[in-house]
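Just one protein chain is left out here, and the rest sit where they should.
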Amino acid sequence: MRPSPISASVDFSAEGVQHGFLRLPYSRDDSAWGSVMIPITVVKNGDGPTALLTGGNHGDEYEGPIALFDLARTLEPDEVTGRVIIVPAMNYPAFTAGTRTSPIDKGNMNRSFPGRPDGTVTQKIADYFQRELLPLADIVLDFHSGGKTLDFLPFCAAHILPDKEQEATAFELVKAFGAPWAMKMLEIDAVGMYDTAAEEMGKVFITTELGGGGTATARSAGIAKRGVRNVLRAAGILKGAVETSKTEWLDMPDGDCFSFAEDGGLIEPLVDLGDKVRKGDVVARIYPIGRTGAEPVAIKAKMDGLLAARHFPGLVKQGDCVAVVAV
Amino acid sequence: MRPSPISASVDFSAEGVQHGFLRLPYSRDDSAWGSVMIPITVVKNGDGPTALLTGGNHGDEYEGPIALFDLARTLEPDEVTGRVIIVPAMNYPAFTAGTRTSPIDKGNMNRSFPGRPDGTVTQKIADYFQRELLPLADIVLDFHSGGKTLDFLPFCAAHILPDKEQEATAFELVKAFGAPWAMKMLEIDAVGMYDTAAEEMGKVFITTELGGGGTATARSAGIAKRGVRNVLRAAGILKGAVETSKTEWLDMPDGDCFSFAEDGGLIEPLVDLGDKVRKGDVVARIYPIGRTGAEPVAIKAKMDGLLAARHFPGLVKQGDCVAVVAV
Amino acid sequence: MRPSPISASVDFSAEGVQHGFLRLPYSRDDSAWGSVMIPITVVKNGDGPTALLTGGNHGDEYEGPIALFDLARTLEPDEVTGRVIIVPAMNYPAFTAGTRTSPIDKGNMNRSFPGRPDGTVTQKIADYFQRELLPLADIVLDFHSGGKTLDFLPFCAAHILPDKEQEATAFELVKAFGAPWAMKMLEIDAVGMYDTAAEEMGKVFITTELGGGGTATARSAGIAKRGVRNVLRAAGILKGAVETSKTEWLDMPDGDCFSFAEDGGLIEPLVDLGDKVRKGDVVARIYPIGRTGAEPVAIKAKMDGLLAARHFPGLVKQGDCVAVVAV
Amino acid sequence: MRPSPISASVDFSAEGVQHGFLRLPYSRDDSAWGSVMIPITVVKNGDGPTALLTGGNHGDEYEGPIALFDLARTLEPDEVTGRVIIVPAMNYPAFTAGTRTSPIDKGNMNRSFPGRPDGTVTQKIADYFQRELLPLADIVLDFHSGGKTLDFLPFCAAHILPDKEQEATAFELVKAFGAPWAMKMLEIDAVGMYDTAAEEMGKVFITTELGGGGTATARSAGIAKRGVRNVLRAAGILKGAVETSKTEWLDMPDGDCFSFAEDGGLIEPLVDLGDKVRKGDVVARIYPIGRTGAEPVAIKAKMDGLLAARHFPGLVKQGDCVAVVAV
Amino acid sequence: MRPSPISASVDFSAEGVQHGFLRLPYSRDDSAWGSVMIPITVVKNGDGPTALLTGGNHGDEYEGPIALFDLARTLEPDEVTGRVIIVPAMNYPAFTAGTRTSPIDKGNMNRSFPGRPDGTVTQKIADYFQRELLPLADIVLDFHSGGKTLDFLPFCAAHILPDKEQEATAFELVKAFGAPWAMKMLEIDAVGMYDTAAEEMGKVFITTELGGGGTATARSAGIAKRGVRNVLRAAGILKGAVETSKTEWLDMPDGDCFSFAEDGGLIEPLVDLGDKVRKGDVVARIYPIGRTGAEPVAIKAKMDGLLAARHFPGLVKQGDCVAVVAV
Partner (left out) sequence: MRPSPISASVDFSAEGVQHGFLRLPYSRDDSAWGSVMIPITVVKNGDGPTALLTGGNHGDEYEGPIALFDLARTLEPDEVTGRVIIVPAMNYPAFTAGTRTSPIDKGNMNRSFPGRPDGTVTQKIADYFQRELLPLADIVLDFHSGGKTLDFLPFCAAHILPDKEQEATAFELVKAFGAPWAMKMLEIDAVGMYDTAAEEMGKVFITTELGGGGTATARSAGIAKRGVRNVLRAAGILKGAVETSKTEWLDMPDGDCFSFAEDGGLIEPLVDLGDKVRKGDVVARIYPIGRTGAEPVAIKAKMDGLLAARHFPGLVKQGDCVAVVAV
């Protein structure tokens, strides 16, 4: 297989703090010899485990980039034992555009693994993580939020895995993260995910959903900033004790969690995130917008639980997921 | 002046409920003899005052349309004394596109008054309200929210006016609306606003800001739905008593309320809506996104108060309003 | 008023055939010192009346441009007594784009009169016709068809006018044109039309609708080619006798001619152009396309007559005119 | 191979009428958890053959969707022996956009077979037909028309096949369809076609071209509606006798059928669909539109026959097929 | 007339150096309370004349912005007697987009004067210069180059004016500027120009054309940097003597200077900037690109002189100015 076309301006084996770039040559109409420049920080101090910290896997999710731009700027080598690799915006073209997928190739980073060195820009980035960065890591924290079109209760999560030791270590880090909610996820279709790529290499992988709507609040950004330091502390990379807090555990058992819209229209939410719902409750109404006086369509919960995620924009399109109920 | 090209399929003087359209001929590349069809409902029962209720003045604000599609569908003539005219989406092309301004002509409806019968589509709609609908009304309620790029504490508001009787009547309705917050607004630049058009005709005009981000919640939609019925009750148009609730009054005394970004970047909010701030507090940081390790720019409050509105998207552009402090 | 920025490369007073351009300077991002170049032909031979012949008033209507590119190429000065000015594509930017309106400014040429010398590109062209070309003309023939979104029975038409002598002369030319159908039109809203501009100067003005759908057929192009020569013959400008043919007269008495769609969807036509309809007949059904099994909306004729025009594309949008019945 | 990501909301083995959707998850910038929802109807009654009926393979062809939305709405189980699966718009994203190819990925459905479960949206739909729907079918009828850029004489067609029994059964259904014209097609490049996919599984496959221009007429829609019921009757699935009518057979023997434009411009058709032509006849002229007075290019027939298809839009581009002559 | 909506963050009467912004509120879909922020520098030291220095009148012209960003950064108050107001990019939205006109409203700044406080963004900027900045100035230097679509010999220029004293002062500054070439311009159509606005107020106005193609060279940027300091020195605002250099004077006597393309295609230049030409010389050929073997169109000089400006892009469109000959 061809080597990656990406070159790093940082030396992953050097001690101290380095701020640099992953440079990916990208020839295009408006720059024949242009490049995508993905900011990266490496903080290393002696021997110890390596944490790979990423945000901006989807470009419209902000708690991760906030926590990681902050961490990259403030983390001092003498706080660290081992190495911290920080990429605040994996899908950097998507992040600068404020979109879920890359404006260059519409690539969804989290469905692009293991990537290709001769593929699209998104596939080239995935390939670099697959073949260069993930092998360096012991633990991997990948921040997600709901993005511009979904909103989530803030939770940290890991996957149920065949290797129970790997799984247990991950859930210890989830607990350390200290988000208000936590989730055990059984991924049904894990093809192409960064999560799967990391887990299949035996890495300890945790992720989050920390809000959404294409914004962050002081509260949600605070959860992310505290969470990432907690994880580094629990992993023995950052000095100091984990800041404990109360976490509730959630579960999404099957497809009945999800309610989809068969009709587009104006959505009237009747339940907010965290509210309790019972099977059959109307969680939202969808008004046809072409005329007044028409009956709205009722979207009902298919199981008991609480509202864990919801469609964010005021208008909904046919086929959109409207609500997610967790138990 | 030319007559408006808009024709209504409803008869404003007829008794009972009518659901129909304001039809505006709009010839264009994809429809030579096409029209913009703006849904409208009229509910009339005997003699009494006329309320003109509007949402979707900006197309990405949802509490108003939700409350008004709901009201249009459920309001019965025998609950009413007088007349209720409901236009859930004034700038209907913007509403269907989910954008603040019209996708046809980029018209900002609330800067397009008094409009023109031979102008753009947005100006033609404004002209129809100016010359046809506003003259029919006694009280006018125009719903606003923050839209996709701002978020507000939920409040109802009216303007400080030269005619103190007109002003007092408006503030009685603001109080009746029953939002958690209320505001007395002194408009510095009122040119082109629907508010001004209504007030200059002597109409009792109230408005709202009920959230934002291009979404609605069960809570914010509930405020709108209860508020509109409360206003109709206070005006004697709808039977029944106003549902009272606690309202706090806000004031935005001068330009020091507003903090603008001189630099674009990733915004880290440090204060949430409703939080208290003191002059000089850093309310947000803006990270340059081109590289890690760079210092963020601090956005500071210029006065004591509480955070009443904020920039919503996770990225901020040079010149955007970042925060609004009210007292 | 400022002089027109348009300059002609032809001399309107010179004898013989000239092919040239109306050059309109148009500075833009992709050409700082660019121009719109509107092809024009002038054929002059001695004294006699002047005919101004135009197509491409709307850029997606083809019978006129075909007949006029053909005429411009083949008309010999010695066939002519007087002068023929041929502009096959008035709204030349729209014609080259194949769109009803100008891609530059979305200008609908037939709603842009009298134009402005300092306005948009479309307004500048209208102004040039208003102040330079129309004053040269005695008779004016402006070709229209249905364009990409409408389809018409092929007819030639003139307006009912206050000046009955002017009107009578126009209808003589309509008859001479020799289309299968002919129409007497009473324009309700004539503001901004080329027709009105010409008629208000006392010019004899006739127009056509010769098909549509954004195409031409051998038959419809043949009607146009024969019609324009017939008109020139009847006006004494072209040698030879009018080629007679059978014409049926149509009338569109009032707004009940038109049926509009209140809902978008897939249109199933039940009646074709020229078919007889009776009041209440279903002329088309509109299927909602979001799901199978739903009832289509029936579009009914509001009067007896025959189908004179119809919506062309297979999908219809809310507010589109679906069918026109003439008597 | 991965399972298809598409799930059907209908049960293909259930008796009676079901209207539902093929739901294809489609994550994108404007809906992180969105889906494409393809309407489908299944009508089943006891044992018997299965017909798979499709329209909207190309999204701008309307006779098929009209006939199939109508059939889906009106077909009663007790008329049926066996099963009818109706998908009025295979390439549903293209159909809703009114375009030949998908607006999502520019996929031409009829060049996308056998598809891929991890490919583009169009490839995922093709894969679902390939692996899920075609195996259920005995006979397959796929409706086509000319779309926005071509116009055809209305015909039904099948392919000359190596398996002569399969071929004969197909032509019996072509005859039963009862279009005014019928065609025996020898496909030179059949790679990627739905036709080929069906035929290679041994299915009886027939198709149509029923008009074009991106519209339908009462006549062409009527041919489609009657044709589909005739085919079901001939196959023994629908009760009742085939409605017979006169059909003429056409043949397109080789590449001389096609005339291409080497120059773009304004097209003047000299022959209409169904007209007879002789080798060397000028069937159309193409005028350069940059200036008047220039010679048009003549497009000539390369063989004797009749005009079976033609370029539809009034402007033609370099390389477009202008005319097709059949014998 | 309404006051300008633009507010300056600098105090024009304060001593010393200030870097700030002209803030123009601009509400739009992606920022409800957004602004255009135009960078401005004011350097003031005691009493003396005021120079207003501008670049980026057209957004794709770079010598001016380079010289002015450089000057703004390096000019010290104690070098100055009087005041220097520097706006490196007048049409700031166009400058950031790299386009001649504003991406917001397609406004050509140099045809937008005197502007309007309630107009488009470009008109609002023009109005601010008209009513706020120009009145502060004694001398005005506005930098131009050819932009992305033209290339010029580097020259400084002023207009022939009715007020001969004003004209003479301007030409003294042109001479002081010290570009390799200089030009006396008689503007035929001066409507809407910044030049005219300044001159009609009696200001001493000079301008430049310093290259083009949407780039700058070390040489052309050097001419601009030296020129602006020379002008300030000649005006007595900047300490030190004018750096003299050799300048040749050019004249563009009439419309025969300009050669336009009647046909689009690939342009083969036969003469370079500064080369001598004689009337009738072929200065360029235009190849039709649709086929090989076709004859190119010859573009000829209409007078003797030298090539002063030329079309820049390799493809030329119908109506573009191809060449300008000066004497």
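By written order: A, B, C, D and E. Residues from 1 in each chain.
We take it that contacts are C-beta pairs under 8 Å (C-beta built on N, C-alpha and C of every residue); 3 or more make two chains touch, one makes a residue touch a chain.
Predicted, not measured: the structure shown is a model, and the values here were computed from it.
**Student:** Let's see if you follow the contact definition: name the visible chains touching the chain that is missing.
**Tutor:** Every shown chain touched by the left-out chain: A, B, D, E.
**Student:** Have a look at D:18, D:101 or D:215 and name the one touching the chain we're not showing.
**Tutor:** Touching the chain that is not displayed is residue D:101.
**Student:** Please pick, from D:6, D:22 or D:150, the residue that touches the omitted chain in the full complex.
**Tutor:** Reading the full complex, the residue touching the unseen chain is D:150.
**Student:** Please identify which residue in B:3, B:253 or B:290 touches the non-displayed chain.
**Tutor:** From the options B:3, B:253 or B:290, the contact with the absent chain belongs to B:290.
**Student:** One chain is left out of this view; which of D:47, D:189 or D:295 touches it in the full complex?
**Tutor:** Within the whole complex, the residue contacting the unshown chain is D:189.
**Student:** Quick one: which of E:14, E:160 or E:289 touches the chain that's been left out?
**Tutor:** The one listed residue touching the chain not shown is E:289.
**Student:** Quickly run down the residues of subunit E that touch the omitted chain.
**Tutor:** 17, 19, 21, 37, 39-41, 60-62, 65-66, 69-70, 72-73, 86, 88-89, 95-96, 98, 151, 213-219, 221, 266-272, 275, 287, 289-296, 312-315
**Student:** Of the residues in subunit B, which ones touch the absent chain?
**Tutor:** 262-264, 290-291, 318
**Student:** For subunit A, which residues lie in contact with the unshown chain of the complex?
**Tutor:** Given the touch definition above, subunit A has residues 2, 5, 21, 23, 26-37, 118 touching the missing chain.
FYI, only the chains that are shown with their structure count from here on.
**Student:** Could you run down the chains that neighbour subunit A and subunit B together?
**Tutor:** Common contact partners of subunit A and subunit B, which must touch each of the two, are C.
**Student:** Roughly how far is subunit A from subunit C, centre to centre by C-alpha average, rounded to an integer in Å?
**Tutor:** Each chain reduced to its C-alpha mean, subunit A and subunit C end up 58 Å apart.
**Student:** Just the number, please: Cα centre separation of subunit C and subunit E in whole Å.
**Tutor:** Chain centres of subunit C and subunit E, defined by C-alpha means, are spaced 43 Å apart.
**Student:** Could you grab the centroid distance between subunit A and subunit E? Build each centroid from C-alpha atoms only and quote it in angstrom.
**Tutor:** Each chain's C-alpha centroid was found; their separation is 49 Å.
**Student:** Of all the residues in subunit A, which ones touch at least 2 other chains?
**Tutor:** Touching at least two other chains: 60, 262, 290-291, 313, 318.
**Student:** Can you give me every chain pair that touches, using the contact definition above?
**Tutor:** A-B, A-C, A-D, B-C, B-E, C-D, C-E, D-E
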